[in-house]
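All protein chains of the complex are present and in place, except for one that has been dropped.
Take a look at chain A:
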Amino acid sequence: MADVAMTMTPVRRAPLDGLAGDPRARWAVPMARFSLRLPEAAIGAASASLGLDLAGPINNVAEREGCAILRLGPDEWLVLANDADSAAIAAALDRGMPDRRFSLVDIGHRQTGIVLDGADAADMLSAGCPLDLDLAAFPVGMATRTIFAKAEIVLWRTAPTRFHIEVWGSFAPYVWALLKEIGREYPVMENTP
């Protein structure tokens, strides 16, 4: 455990503090973020350690209460978890995989989350994202790295009209402001739940 434990508390910046945004966009609650890389042979052991199936299709999400693991590529996962659980995740992998055939990097200080929630969420994102965001092509539970205008993002559909956007801290104000700008085309409905 000693050599995988965090040696310092990562600095959490607040890139969106005080910036006006679109009413449908909100800053995601602070959470632990890890980049997990491991070879195919180690997927089973890692799944057992974390209690989530990592072997699912690429660009899909495995989820349980307080923890979501987004498969971004054949050997790359993005772990989003409750802030309080970050040490537990590292410890679980360390315990369950004694051969250490994985890399777990804390990227909590690097990126931040934006939640876009509204009937027009997919249309708003389509203003900057080249993917087909139709519910049939990009269903709930799909997540992928892609681009939004000039920023690289990780896009995860958490509900038919709700998206979670992961973006690097330095790009967050840009994405935030662009969503506000795009939002002017889509009036906020007062009666939407």
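Here, a contact is a pair of C-beta atoms (placed from the backbone, for glycine too) under 8 Å apart; a residue touches a chain by one contact, two chains touch by 3 or more; residues count from 1.
Convention: contacts and distances are computed from a predicted model.
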item	value
"Sarcosine oxidase subunit delta", "Type 1 periplasmic binding fold superfamily protein", "Glutamate dehydrogenase" or "STAS domain-containing protein" - which is the UniProt name of the missing chain	"Sarcosine oxidase subunit delta"
Per the touch definition above, residue among A:Ala55, A:Ala84, A:Val105 or A:Ile147 touching the missing chain	A:Ile147
Residue numbers in chain A that touch the chain omitted from display	58-59, 72-74, 76, 130-131, 144-147, 152
